[in-house]
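Rather than the whole complex, this shows some of its chains in their spots.
Chains: A and B, in written order; residue numbering restarts at 1 for each.
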Amino acid sequence: MNISVREIAEFLGAHVKGDENLLISGFASLDRAQPHDLTFLADKKYLPALESSRSQVVLVSQDIETDKTLLITENPKLSFARLLEKETRPQDIKPGVDARAWVEEGAHVSKTAVIYPFVTVRRGAQIGENVILYPGVYVGEKAVIGDHSILYPHVSVYAETNIGKRVIIHAGTVLGSDGFGYVWDGEKHFKFPPVGSLIIDNDVEIGANSALDRGALNETSIGEGTKIDNLVQVGHNSHIGKFCILCGQVGMAGRVQVGDGSVLAGQVGIADGLRIGSGAKIAGQSGVTKNIEDQKTVFGTPAMDFNDYMKIVALWKKLPKMAKELRELRNELEELKK
Amino acid sequence: MNISVREIAEFLGAHVKGDENLLISGFASLDRAQPHDLTFLADKKYLPALESSRSQVVLVSQDIETDKTLLITENPKLSFARLLEKETRPQDIKPGVDARAWVEEGAHVSKTAVIYPFVTVRRGAQIGENVILYPGVYVGEKAVIGDHSILYPHVSVYAETNIGKRVIIHAGTVLGSDGFGYVWDGEKHFKFPPVGSLIIDNDVEIGANSALDRGALNETSIGEGTKIDNLVQVGHNSHIGKFCILCGQVGMAGRVQVGDGSVLAGQVGIADGLRIGSGAKIAGQSGVTKNIEDQKTVFGTPAMDFNDYMKIVALWKKLPKMAKELRELRNELEELKK
């Protein structure tokens, strides 16, 4: 790539202070940038790093004293991401079905889709416009992949899973596997065969090696714009709202409801059938055993109000002193009694 | 499907109250059922949902006042699951080895097995009757897959793994990978090359993206009828008993023994070499650092008796009050001393 500061400013609606004719040939962090790399200042605390950076062009949120050329926008990191997105869009991808893929009779594949070798598309499945299925992707019977979605290698999509538009699924993730449901029949765990589905709305992204189960009778669903990290488990019949964040290794049992805009930090676990309110924040490794109200922040196992938990943790550290004080009080009281 | 209430009653041994000639064309939960869907009442607390349900045919455990047709059995959810199992059995599956699969010379594949494209079966491996290997399954040298087992896409079976009959393995799961064993040689971690195997008994089901290691010298084993959820780790030389339940993201280090009928809730971790008794129950996220007796229920990290832990958690919440009371006692005692 080779793009002028002027062109960048036009694309981003940024204000320029400095040389509009400078050419940018790459993207980098402040400490690694070469003179022709674009970089950005996310926070004033990085000002020293900016000064020592070799980059000549920096995205910033306000005018600063420097001899570098500045591109001024409200949110430099967002602007940087927007430009990155534009400049790193995959190119040279030729639509079509590779001869080494297996598209079963009765599958519908858009002519603009890219189907790489070793991909399977079963009968009744629908692959939308500009979809990219990387090698080894499996799409089961009657599953739907919406326009512009990308499935990386070895993603497994079970039958009847419904995936929206502009969805990104990273390698190895499994969508629509059987939920963990059995009925004890007196001798063994009898499997409850799931006939529900998994519905993933538009603009969802899911990391690598996650596993999302289909519903037992009804559906499991992931709301629009929600982002899910690696190695996350979503149990059957769970409903995740819109624009949620589920960090790495989060696990939720079956029938969990999560409201819009909630944030579940890494390794959080949520027990069966609970309701997590909208805008809730759950700190890392918390084990949730009760419903959580809207906007609430919790921590701990079992999870409780974040500030209450932090006070408790502080008192844990005073427990040795408290035990000692108790012994002393006892002794002094016995003395007094005498 | 189209099946009459009479046929259902005969298959399940159910008692009918109402119209035996009604036809059922689907399965649904109470709230989603259409008139011709069969549904079931798992618990009396759902009676209001039953009344408002559009379904005309309901599996129940005892006679109730309603104008719907009732199928009465001892365990309605189990009966529902039995019928579901019968009616959702995959059909139209033609046995045979697809030309795009790689069956190495010296592998033995039953004529009734289904081998889809992009499957690998290495030399010395044995694939039993009616086995289904979905696209991308890898079966290593001398591995055995018992009759009627189903391996979903991209399951990896390492060499010499032995899988029983009627086993179901969901997509992406890895069976028989090398255990995590090294010997420090003064300069680096020297790998202890495993030569043990992994043995999975009949009627086991394992979820998606789990990882079960082979033994170092002896075997790792999973007992008959045990059910394992998604993203579970079973370390080398561990032995899981019969009819156990291992929920999502459970992790056990090497050489763990779990007795028959134990239940490990989500995200439980078990340290190296421990013995978990039969019928033990381990609450979610517990970190087990000591052996656990038969029938015992534990919680917490480190895990302890469940009721003890719940009492402790209740007292955590009183710690601020206790600290305050200690300070007051100290002050009042000093007053008294004067």
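Structure notes:
The rule is simple: a contact is a pair of C-beta atoms (placed from the backbone, for glycine too) under 8 Å apart; a residue touches a chain by one contact, two chains touch by 3 or more.
Please read all numbers here as calculations on a predicted model, not as lab measurements.
The total count of identical chains across the complete complex in this file is 3, with 2 shown in place.
Note that only the chains that are shown with their structure count from here on.
A rotation of 120 degrees, rounded to a multiple of 5, brings the CA atoms of chain A into register with those of chain B.
Separating the CA-averaged centres of chain A and chain B is a span of 26 Å. Taken in their complex, chain B has these residues touching chain A: 27-29, 32, 75, 77-78, 80-82, 84-85, 88, 98, 100, 116-118, 134-136, 152-154, 168, 170-172, 203, 205, 207-209, 225, 227, 229-231, 243, 245, 247-249, 265-267, 284-285, 300-301, 313, 316-317, 319-320, 322-323, 326, 329-330, 333, 336-337. Contact residues on chain A toward chain B in their complex (touch as defined above): 100, 102, 118, 120, 136, 138, 154, 156, 158, 172-174, 177-178, 180, 182-185, 188-193, 195, 209-211, 213, 217-218, 231, 233, 235, 249, 251, 253, 267, 269, 271, 285, 287, 289, 301-302, 304, 308, 311-312, 315-316, 318, 322, 325-326, 329, 332-333, 336.
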